[in-house]
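What follows is a single structure, written as structure tokens, with notes after it.
A single protein chain has been removed from this complex, and every other one stays in its place.
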Amino acid sequence: MQAAILSFPGSNREQDAEYALAHVGFSCQIVPSHSAADFSGVDVIVLPGGFSYGDYLRSGAIAAKLPIMHDVRRAAKAGRYVLGICNGFQILTESRLLPGALRMNTGQLFVCRSVKLNVARNDSAFSHLYQPNANLDIPVAHHNGNYFADPDTLEQLEAEERVIFRYGDNPNGSMHDIAGIRNSADNVLGMMPHPENAALAHHQSQDGLKLFASLAARIGS
Amino acid sequence: MNRAPLLKDTDFRQRAPELGLKDNETETILEIQGRLPTECELGIFSAIWSEHCSYKSSRAWLSTLHTSGDVVIHGPGENAGVIDIGDNQAIAFKMESHNHPSFIEPYQGAATGVGGVLRDIFTMGARPIATLNALRFGDPEHPKTRHLLRGVVAGISGYGNSFGVPTVGGEVNFDPSYNGNILVNTMAVGLLDQDKIFLSAAAGVGNPLLYVGAATGKDGIHGASMASASFADDAEVKRPTVQVGDPFMGKVLCDASLALMRSGLVVAVQDMGAAGLTSSSVEMASKGRVGVKLNLDHVPQRASDMSAFEIMLSESQERMLVVLKAGTEEAALKVHADYALSTTVIREITDTNRLEVVQHGACYADIPVDALVNNAPLYHRPYTLKEPEAPFLCQALSAPQPPPLETLKALFGNLNLASKRWVFEQYDCLIRSQTLITPGGGDAAVVRIPEHNKAIALTSDCMPAYVFRDPEMGGMQAVVESWRNLIASGAKPLALTNNLNFANPEDPRIMGQIVGAIKGISQACTALNYPVVSGNVSLYNSTGDDPILPTPVIGGVGLIEDQSFVRGSALSEGQHLVLLGTTEGHLSGSRYLEQLGIKETAAPPPINLEAEQRNGYKVIELIRENHIQACHDVADGGVLLAIAEMCLGKGVGITLYPSFTGAEWFAEDQARYLLATNDLEGLTTALRSYDWQLLGRAEGDSLVLSEGDSVTINTLQEIFEHALPNYLR
Partner (left out) sequence: MTEYRIAVQVSLRPDILDPAGRAAEKSLQSMGFAARDARIGKTITLTLDAADAAEAEAKAEQMADQLLANPVMENCSITVTPRM
């Protein structure tokens, strides 16, 4: 199983993602974003956390305009899995691979803490190993994690059961407590919390591991 | 080559003092140059001879510190100290202040402080793996305090989080003495291989000198002199000199620099920190005993009309100087191009031992480097040591003592002791995925070393109230406090960095504080074999005539050889709690007396270095034999507060046995640890011949005193957690 972890200038959680992916059996390759990429042999593309281009202008906005994002879009269309965590989620919304936008937290402060995360759907490639409605302890670490979408989009997300993770104790003001959403084909997931920081034996929680294991099981089968 | 115009004698005499130079220093410039200097040369002299760069008031005393030991690979003098943690691995670490800039512009001041010390770390070839911050603000009710606190924390958060280094610990304290002069000290820690350490000594005549990173602007010109002057009431007028940080560029610079160092093309590296291009080029030349020729026309500039003086003294952030092996320019530029980083060759290393600065075809500075560095002023400033006073013990307390639990609640509501969650939740403490003990979880932060079973523990400590009362004892106390915090978290202490923050050294009483504190630090370091490997001195911290409390902050690093030795401070249901150490009832400088509103300047709790060693080594052993499952050092606030803190971790109550008086519960005697154990018999057997006392057993949901008074852990938690958010509401 092959994972490609994109590294944009300013990305900073590439290695965190790599540790978790490697733990469930992926061989990982960190792909710099400055040139076109060939994702043909890759099972999952990960857009990691960080501050791509310093989060200048808007979080994820500049990275979303890079040529490599065309390759990501093509790969997603071809059915490859794409996982955007934190800044990766912001890049996915800015590049319209997922709907909505991530605004500044209502508290206006960066927030790093463990949050209660509810598995709203466990029928996704990214969540099928979780129990239905499982409650997880997974950390967030962001300044712009406040999920926003217009009412029609929200209605559509709910109707199509595309909200995979919801906050139990909403840390940022996200609408509908949304922490993570998928595309309708269920091969693109964006989420603000960091499952990769709650995955290994030495982490304070291992509740994020099943997300990576779910993917590995789906790809391996 | 033409020479830029020399200053006229009258201009020279007028400009020199404006740049902070004293009369005798001005004369030395004339002697070294044999003529009047150019404006640019004057700027260079004033920067290199500033307190900030030359340590002219403290250098004589700093040389008395204990700086050697088995673990020391590089002691003071490099960008950061480097210590051995086994397996060919090393830790580079250092603490730096950004006090004055943070008072003027808290966000940018703090952010650039973090950026600067991170550069010190990665210029050694180390990957930054953690930072801590020791912050001191004025009276909470001072009109500026909230603004400064919010701005500084946001600045640290903004830089560190984006850079991608976990901010894992530190201190936040308040005292009116910092009303007009806050302290922002950042400690950065990096990991590197022992055979890949990069130093700053330039070498190789003809080797190209590379300017890497952000363009030079007019920001921060003469920051080093600003850091060496007292604040007058017009501090806010100085705003234009504040630099702006760019964490994005900082991170790219770090990644690209480490890549360049791995490529084998690099001879030496130096960060452009205080006094920018001036101090970095002078330091590289001086250490390598070579000359440096700079062509300023090749220095990337943000403004079109910058003078040589401005370029040489700019403190624009995110810049470095690199000496390359000859003929490798192309290869180096290619490495940097991968990171979209701008890099320019700004000339070369020469054999003249002179600093030559060229702009627009004219020579703007030509200074002999050795004379510049060796003639840096060194002052043996007069000092008066404070006469130690008598101690203040519980028995001497005549004031009525409130019920202990009332005091406990009041102390938890005191911002100095309340939860700092509002602060640390703004810091990404998890990035890099290796943090084992996060803020609030233990006495020290603990960060794992990837691919090994070991970890390092990190802490920063100082009790200015003690240092004020007895500088020598207070200096010692800061060292032993950090030593104990490392031990309590499961580590063996290795070495420390310090940030010595004091007021005006030209006042003999303040100089006495500096001398006393350094003596105390030195004694403790020697006794504990806990050497100083790097540090920083920040003087002139006062507003007008009001000095800050003397604040020598100690940043400690310890090694945990096996992750199973990591200990948090949270008490678990069913555990027994034992106090190791002797309680005599020392109250001077305590939070207790502060809470009661009793003003005194008696002797602070004495430090007994033998007791510290005896108890400390015992705790190290007890953890390795798994006799204790949680551990907490007794610090300011005393035993009862420390017990309550252990209860808060997992929300478990405790029934206490001793019948201490009110004050005894809050006395701040040193060399004491709280030990939590599942196996009381095993622990007490191991503690035979030690002074220990059984305190209680963790159970229920309340803290219950032997005479029956109780308070629920929930109540304490609410007071503890709400104090800071309520204050900032």
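A and B are the chain letters, set down in written order, and residue numbers restart from 1 in every chain.
What we mean here is this: contacts are C-beta pairs under 8 Å (C-beta built on N, C-alpha and C of every residue); 3 or more make two chains touch, one makes a residue touch a chain.
Since this is a predicted model, take the numbers as computed values, not measurements.
Shown chains touched by the hidden one, complex as a whole: A. Only one residue from A:14, A:71 or A:94 touches the chain missing from this view: A:94. Only one residue in the set A:35, A:106 or A:133 touches the chain that does not appear here, and it is A:106. In the complete complex, the residue from A:123, A:150 or A:169 that touches the missing chain is A:150. Of the candidate positions A:58, A:73, A:116 or A:176, contact with the unshown chain belongs to A:58. Even with one chain removed from view, chain A keeps its contact list with that chain: residues 57-58, 61-62, 65, 93-94, 100-101, 103-104, 106-108, 148-150, 173.
FYI, only the chains that are shown with their structure count from here on.
As a whole-number value, the distance joining the C-alpha centres of chain A and chain B reads 36 Å. Across the complex, chain B is touched by residues 9-10, 12-13, 15-16, 19-20, 32, 34, 49-51, 53-56, 109-113, 139, 141, 143, 194, 196-197, 200, 202-204 of chain A. On the side of chain B, the complex with chain A involves touching residues 154, 157-158, 161-164, 246-249, 251-252, 338-340, 424-434, 436, 438, 448, 563.
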